[in-house]
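In what follows, a structure is listed as structure tokens, so that the remarks can point back to it.
For this depiction, one protein chain was excluded, whereas all remaining protein chains were kept in their positions.
We just call them A, B and C in the order they show up, numbering each chain from 1.
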Amino acid sequence: MARKSVIPFGPQHPVLPEPLHLRLVLEDERVVEALPSIGYIHRGLEKLAEQKDYIQDAFLVERTCGICSFIHALTYCQGIEALLKLEVPPRARYLRTVWSEMHRVHSHLLWLGLLADAFGFENLFMQAWRAREEVVDLMEVTAGARIMLGMCCVGGVRRDLTDEQLAAVLKSMDKLNRQFDDLIPVILKDYSVQQRLRGVGRISRETAYERGAVGPVARASGVARDFRETGYAAYGELGFVPVVETEGDCYARMEVRLAELYQCLHLVRAAVRKMPSGPISVTPKGNPDGEYVSRTEQPRGEVVYYLKGNGGKNLDRLRIRTPTFANIAPLLAMLPGCELADVPVIVLSIDPCISCTER
Amino acid sequence: MTFLNAIFRNLFSRPATRRYPFVKREPFPGTRGQLAIDPDRCIYCGICAKRCPANAITVSKTPSKSWTLDNYRCVICGYCVEVCPKKCLTMKQDYFSPK
Amino acid sequence: MEALLAFVVAWKPYVLAAAALVVAPVIGALLMGLDRILTARIQGRVGPPLLQPFYDIVKLLGKAPIALNRVQVVYACLHLALMMLVVVLLAMGQDLMMILFVHAFSNIALILGGMSVRSPYSRIGSQRQIMQMLAYEPILVLMVVGIYLIFGTFQISRIPAGGVPLLVQLPLVFLAFQMVISIKLQKSPFDVSTSHHAHQEIVKGITIEYSGPYLAVIEITHLYETCVLFTVVALFWAPNPLVGLLLAALSFLFQIVLDNACARLTTMWMLRYMWTLPMVLAVSNIAWLYLRNGASLG
Partner (left out) sequence: MLQNCKDVTRENLLTEVASRLPLGYRFVTMTCVDLGDAFDVLYHFDKNYELSTLRLRLPKGETLPSVSGLVFAAVLVENEIKDLFGIAVTGLAIDYQGHFILADGAPTAPLLKNPPPPTAPAAEGAPKNG
């Protein structure tokens, strides 16, 4: 009884916090075709960026995404600093790393909660978000805001951390570590979680590479690509090694992210312990001129900023390619052949962030 | 089924949430809640309005001196506080609440 | 006064049935309220007040009635009416087999209601509900057969009050029955056809096209069903009602803990699971009873 039916999945879908629309063609409960469409929340951010000066744009691009906001600002500022040939003081680079990794922790925990919600594990959802509250509070203590830190500016960072605050960061990291120890081994071993994730939405290493997968999606398929390896900010001095899995299924993507949670704690600790003293910013001089492509690693993968200055205060063109944009093509390779019940899990396994995808 | 540990620990400990409108958490000391101005020290130079990334501030000298903030546009970045030559702008810790 | 007493004695089964019709949903709602508080505490939340299910239903009843078609409404009401009949039959001590079938028909009414609309979510939810019935009905039938083998009758009223508790004679069936309760309460890992606590890939599945008072009808049915299920659990230790209540409370707690220790699994997994472990448990229990009866006859 192979009856074809079309299920509209999204954009206002209770399981998907993001306005992604998927037109799913089903045969009984098996997906035979999936076509994505976006465009529900296009904000024209790239156009708006041309109307603000390059200092203000740092605050604007931070609002591209409500989850990895700091790293957007970081990518942008690194690009402008390259155009202006600014040398950022070491303490600023370390502080940027600390905040970047805090953002990664909160993003991955948020994702873990949403994934748990997608496969109906309400308790895990609550526990993940409870742990996330710890790091969000920590960001409020250190930067004065929970998500939109506004701490990254062209030339450095805007707020210094006192020794007490650094000690508080280390203490929070220990607390988080204990919470992770409670949570993460349990998730990885849980029978029902394995039932829902193992072998679901598998893509091979070749497909992942050809389709341009980035971030944990690529790393779960054995593509060892993590832009932090290039050593931007302070990553080059902290002994960073990317987390790689080879299975390429939803479980592997979860494994990568869960391992990265521990790695983030390690990086924050290392950055705080090695924190150099000195100024936290330099004043930018002149205006950006020329083209530059700035890239960093966000929780969802590599983000690409194309910046073009014309010697004036305003940029000629700012283009943002967010990691989710790159991961939609691999997503289309994962969906056909899966069960309807697996669709939310697979969609969430790429950690979609549609609002930043559309900008 | 190893979730049982967490289940029983939570069952016998206090909940992590609070009954929000009745129980409020104190803001942290460095929190950027909302923008406040000391009008006596303001010289109405308009630098804050010019630098504001969200165009939330309007300053005029004529006909009468005025400084207004559109709280719904403000992104609470605190950039104006930094650039103010007279240091008359400050960040309050409590959030702006729509009336 | 004496006339009233005489009336009550003469019409005892009917009075009992009427009382059960009133009390059952109240007990069901309190159980559900307790469930929500316990679940919240397990998850580290404060949780809603105990009477939240009442408030929900009162609110739903106050909404404007909107239905896609009349058939849908008829099926929702049939779902409730048949479930109330289950309660009546149970209170009057009628035939167990009969109760089982009325219960099944009540659920079929829900499925037909879900099938009567064009929403793909509702249809997939209905298909999954059919799968659920396929998964749990055999266990229920085996349970009834087991009771027949012990007492030689399907008639509840003819079951002797004293004697050895059912739990001692049907321990494995009891375990399998716990899984059935989990399915019926829409708990993880079996929460497939409608999502009772959270949302999922088919939104609200079978009940998506119901709203307002009609959704309230389905919710009330659910309250009745919850009460019936835990009454049956309590009946497993009928000689001492207090022990029976304790048994029901333990079963209730088990359901909540299980819900919070598992992810929701897929329909096919549920079917495979229910037809293996609980089925083997139930069948071996029945086989043991049958052999014992045969031996005592010989």
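Throughout what follows, contacts are C-beta pairs under 8 Å (C-beta built on N, C-alpha and C of every residue); 3 or more make two chains touch, one makes a residue touch a chain.
Since the model is a prediction, treat every value here as computed from it, not as a measurement.
*Asks:* Considering the full assembly, with which of the depicted chains is the omitted chain in contact?
*Replies:* A
*Asks:* Which one, A:Ser37, A:Ser204 or A:Thr246, makes contact with the chain that was left out?
*Replies:* The missing chain is touched by A:Ser37.
*Asks:* With respect to the chain omitted from the figure, which of A:Lys4, A:Lys171, A:Arg273 or A:Arg319 is a touching residue?
*Replies:* Reading the full complex, the residue touching the unseen chain is A:Arg319.
*Asks:* I need the residue numbers on chain A that touch the omitted chain, in ascending order.
*Replies:* These residues of chain A touch the chain that is not shown: 21, 23, 35, 37-39, 42, 44, 46-47, 209-212, 225, 227, 229-230, 290-293, 295, 302, 304, 306, 308, 316-317, 319, 321, 325-326, 328-329, 358.
Rule of thumb we're sticking to: only the chains that are shown with their structure count from here on.
*Asks:* Measure off the straight-line distance from the CA centroid of chain B to the CA centroid of chain C, and report it in whole Å.
*Replies:* That pair's centroid distance is 52 Å.
*Asks:* Using the average of all C-alpha atoms in each chain as its centre, how far is it in Å between chain A and chain C?
*Replies:* Using C-alpha averages as centres, the distance is 44 Å.
*Asks:* Which residues of chain B are in contact with two or more other chains?
*Replies:* 1, 3, 7, 16
*Asks:* What residues in chain C touch two or more of the other chains?
*Replies:* 42-45, 260-261
*Asks:* For the complex, which residues does chain C have touching chain B?
*Replies:* Interface residues on the chain C side: 38, 40-47, 257, 260-261.
*Asks:* Which stretch or stretches of chain C touch chain A in the complex?
*Replies:* 39, 42-45, 120-121, 123-124, 127, 188-189, 191-192, 195, 197-203, 259-269
*Asks:* Applying the document's contact rule, which stretches of chain A touch chain B when the two form their complex?
*Replies:* 52, 55-57, 59-60, 63, 123-124, 127, 130, 133, 137, 140-145, 148, 150, 158-159, 182-183, 185-186, 189-191
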